[in-house]
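In this view, the complex is presented without one of its protein chains, the others remaining in place.
Showing chain A:
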Amino acid sequence: MAKIALRGLTKRFAAFTALDGIDLAIEPGEFVGLLGPSGCGKTTTLNIVAGFEEPTSGEVMLDGRNLRGVPASQRGMGIVFQSYALFPHLTVAENVAFGLEMRKVAKPARQQKVREALDLVHLAHLADRYPRQLSGGQQQRVALARALAIEPALLLLDEPLSNLDAKLREEMQVEIRAIQRRVGTTTIMVTHDQAEALATCDRIAVMDAGRIVQLADPLTLYDAPTSHFAASFVGRSSQLKARIVSIDGGRCTLWIDGVDRAVPGTMQPSLQAGNDVVIALRPEKVRLVSADEGFLAGTLTSRVFQGSSWLFAIETPVGTVLSSEPHRGAPAFNEGDRVGLDWRPEDAAIIAGKRNG
């Protein structure tokens, strides 16, 4: 049975639909990300699960029990807020102990659990400090320890890393993932950062305008996005309009109008020959070759050094295509060169295009 299941969750405000029928079942121990831009409904979903907002319709089932009408204080969920929301007048240990105190855990057991929770986030040595004496990363760990100390039914993370600087954020991604694996608490994380979602989640629900547009594991989401939105929101991709001309098992041949050229791609079961589609190409999967080879030809308009990699922009008759390659010395092509673009059929994801669009 799913640990938590959202069924047809809908939330309407006067003139605005924040959630438009969210269905999501999360297995015990799973780490699921709600990914989307601001206003997509991910935070509203989290607030409804936490009990801070009531849905207009739909149900939240925790271990098969309907949570409708159960107040937030009775749901037993551990929440880490974007602002951390630590209690500034309490020490680190008192912050972590608060939830246990509310549960009337006896003092010796409480101290033991506080100690364990702080050990988990490597902060036992700061137990007597006040939150304002800690760095952002440390405050974030305290917030995590406080949420985990109550052994929550569900761990909810609301943009937990967005207030940290880039380097610390990457470290915390790894750490949050490791801690979640260790304690095994079912977790929902809300984020607008696709890299964060890809790095930490077992499955990602990409949300747009109050709906889940794709629910998949990170690899599938990245390699086989099923919508424009998912393809452009998760990672970078170049999109080329095309039409399916023939299908051969999992592969297909596509016709690109502007260049009168047939190119290969990977099929999606829902599509048929004749459909207008979009080819989504990840930059690192597009290879630069000499101008008379490859599927498309174009002019290299920019070549940017990014440290570990190079990013190229190639102007083709059907739009700009991005390509990147790892840095192993100066690349063979310069700005202004005519180049060819090549990719493997399995690396060209096909997305249903807008009709006549």
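The rule is simple: a contact is a pair of C-beta atoms (placed from the backbone, for glycine too) under 8 Å apart; a residue touches a chain by one contact, two chains touch by 3 or more; residues count from 1.
Keep in mind that, in the parts below, contacts and distances are computed from a predicted model.
Enquirer: What protein name does the UniProt record of the undisplayed chain give, "Putative spermidine/putrescine transport system permease protein", "Cytochrome P450", "Multicomponent Na+:H+ antiporter subunit G" or "histidine kinase"?
Expert: "Putative spermidine/putrescine transport system permease protein"
Enquirer: Return the single residue from A:R146, A:R169 or A:R203 that touches the missing chain.
Expert: Going through A:R146, A:R169 or A:R203 one by one, A:R146 is the residue touching the chain not shown.
Enquirer: Just to verify: which one of A:G99, A:G235, A:G298 or A:G353 makes contact with the chain not shown?
Expert: A:G99
Enquirer: Please identify which residue in A:I4, A:A50, A:L67 or A:M207 touches the non-displayed chain.
Expert: Touches the omitted chain: A:A50.
Enquirer: Applying the definition given at the start, please give the residues of chain A touching the unseen chain.
Expert: Looking at chain A, the ones touching the missing chain are residues 50-52, 71-79, 81-83, 85-89, 98-99, 102-103, 130-132, 146-147, 150.
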